[in-house]
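What follows is one structure encoded as structure tokens, with my remarks underneath.
Complex shown without one protein chain; remaining protein chains in place.
The first chain written gets the first letter, and so on, giving A and B; residue counts start at 1 in each chain.
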Amino acid sequence: MPLLEIKGLHKYFGGLRAVCDVSLCIEEGEVLALIGPNGAGKTTIFNVVTGFLPADAGEVIFGREDVLGLRPHEICAKGIARTFQIVRPFLAMSVLDNVTVAALLRNKSINQAQKKAEEVLEFLGLSEKAHLPASALTLPDRKRLELARALATDPRILLLDEVMAGLTPLEIDHFVELLRIVNQRGITIFLIEHVMRGVMALSQRVAVLNYGRKIAEGSPEEVTTNREVIEAYLGEEFLSA
Amino acid sequence: MRRCLFFSAIFLILLTLPFLVSHYVVGIFILIFYYAYLGQCWNVLTGYTGYISLGHGIFLGIGAYTTAYLFLSFGITPWLGMLIGGLIAAAVGLFMGFLGFRFGLRGIYFVLLTIAFAELGRIITLHIKALGSFTGLFIPFKPSFLNFQFRGNIPYYYIAFALMIFSLALVRIIERSRLGRYFIAIREDEDAAEALGVHSFRYKMISLAISGFLTALGGAFYTNYIYYIHPNTVFGIIPSIEIILRPIVGGMGTLFGPVVGSFVLTPLAEFSRTYFAKGGYEGLHLIIYGFLMILVVLFLPQGIISYIEKPLKSLLNGDHRVRRSEAEDASFGDKRPS
Partner (left out) sequence: MSLHLAIKFGISGLLTGGVYSLIAIGLSLIFGVMGVINFAHGQMMVWGMYIAYWLFVLLGIEPYFSLLVSAGALFAMGFVVQKLVVNRILDYPEAMQVLPLIGLGLILENSALLFWGPDHRSPQMSLSLSTIWLGDVMLDVPRIIAFVIALLIAFLLFLFLKKTDTGKAIRAAADNRLGARLVGIKVDHINNISFAIGAASVGAAGALMLPLIPLCPHLGHDFTLTAFVIVILGGLGSITGAMVGGLILGVAESLGTLFIPPSMKQVVSFTIMVVIMLLKPQGLFGGKR
């Protein structure tokens, strides 16, 4: 039984079909990447799954529960954590406090939550910056903070929205390593990514979205050599290549 | 431990002040403490969760009128009356919060909702005979502890002082707790907080209820200090503005903001009120408020505290133990306009 199952999801914005009949299955422990040109509807799917947007039709099943329509905080409590495409740190709080807020979900006392937060920060290499205000961090560090917060909620599945955008190749490799370790610890990863280097290195399976529809699914190699996928990204002229 | 010394010194001075200065000055300090208290109550909601309320008059009025009415009609001691007033205010706050948060009102819409409540409270009370209608309510002077009425203003000084200290302590505790961190997270980025499991609706409601309850207690104090209340002086948008001005000037979302703001603003306001009102220049202090609101938001959006915090801290922490004060900075959670 898959950990997260999206069945026949539809989301319209007025006349615009942002997501059209999309179905995906993610098994526990795997890493599934969702790719596709800009505007294909990927973040919309994340927003529906995490409760930020209502769906017009379809189901989202997590474990055995139907989670479609739940509020974001309830979804997080169930074990689905997410990061945002444009990072959203709590700027006026310290790095440690940022993560403590997340840790408070499963740790009732402040002390426990802070300990958990410190562990997570250690894992992500942010310990030295724990007492800096989040506003003082550079972008790669902010991305790490974003990940730290999501991890501090002890999720079963992590939804990552373009975490690697804007990073240098070295930083990307570092992130991939981190995520690999996270995955080895048993956390399922569902990621939206444009950075193919990361996708290829990390994912076991890839699904491709174009204009709201899933047009391909399979291993990274299969998907990147798929005609329709190439056409979607690059246009017809590249097909012969 | 210079800090401890500093605060203890101030505490001692304030404690003995009434015996050192004139009756008039004591009166000013009572108002300083009173407004610092109210500002702190407002701070719990607005400074910490970021939902701006321009209608705290509703809570002040409920506290004032409940205490007055119960005392005048049933002889119930204001000490009890104010708790009842507080509970009613909390209930109204929860109702307002329910309407606002359930329907997703944020930013300006929430502000308008609070104004609507405060003004509705004012207008409706103006038409209720049992509550004094257009004349207002006079509290007869029967001094006794039970009646929460005292001769002279020294007892009031200590009560107001206690209220202020209490509110400081409470906010300090909240700041360090789960509640406080959730509040600030909501303020900084409500959606991101929700995605991390923060039940923002529940916490906003809690914030509003606490803020409302405490503000009402202030209203009860006011009733028994001034002995006269009128819907225009406790409900409505003008009293609401009085409440918010100190924390804004001092620094929203900081522990000492409302206190600093009150120490700066209240004497100024009282001075212009007494000095100019005599010459028939009624609204002058409001004009001053108006200018302050403009100037502070334009030039000092984080309030006075942001200017004195660093120099004061380095003064208090002795030499350059910088790292620790940066952490303190961060966890005070300064409000930044973004």
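In the analysis below, a residue touches a chain if its C-beta (ideal position, glycine included) is under 8 Å from a C-beta of that chain, and two chains touch if they have at least 3 such contacts.
All of these numbers come straight from a predicted model, not from anything done at the bench.
Contacts of the undisplayed chain with visible chains (whole complex): B.
When the omitted chain is restored, the residue from B:31, B:80, B:154 or B:286 that touches it is B:286. When the omitted chain is restored, the residue from B:87, B:105 or B:168 that touches it is B:105. Of B:52, B:92, B:137 or B:304, it is B:52 that touches the chain left out of the display. On the side of subunit B, touch with the chain left out of the figure occurs at residues 50-52, 54, 99, 103, 105, 107-113, 115-116, 119-120, 123-124, 126-127, 237, 241, 248, 281-284, 286-287, 289-294, 296-298, 301, 337-338.
Keep in mind that, in the parts below, only the chains that are shown with their structure count from here on.
Every residue of subunit A that touches subunit B in the complex is listed here, in rising order: 50-52, 71-73, 76-77, 81-82, 84, 88-94, 97, 100-102, 104-105, 108, 110, 113, 131-133, 135, 149-150, 152-153. If you check the complex, the residues on subunit B that touch subunit A are 176-178, 181-182, 184-185, 187-189, 191-201, 253, 323, 326-327, 329-331, 333-336, 338.
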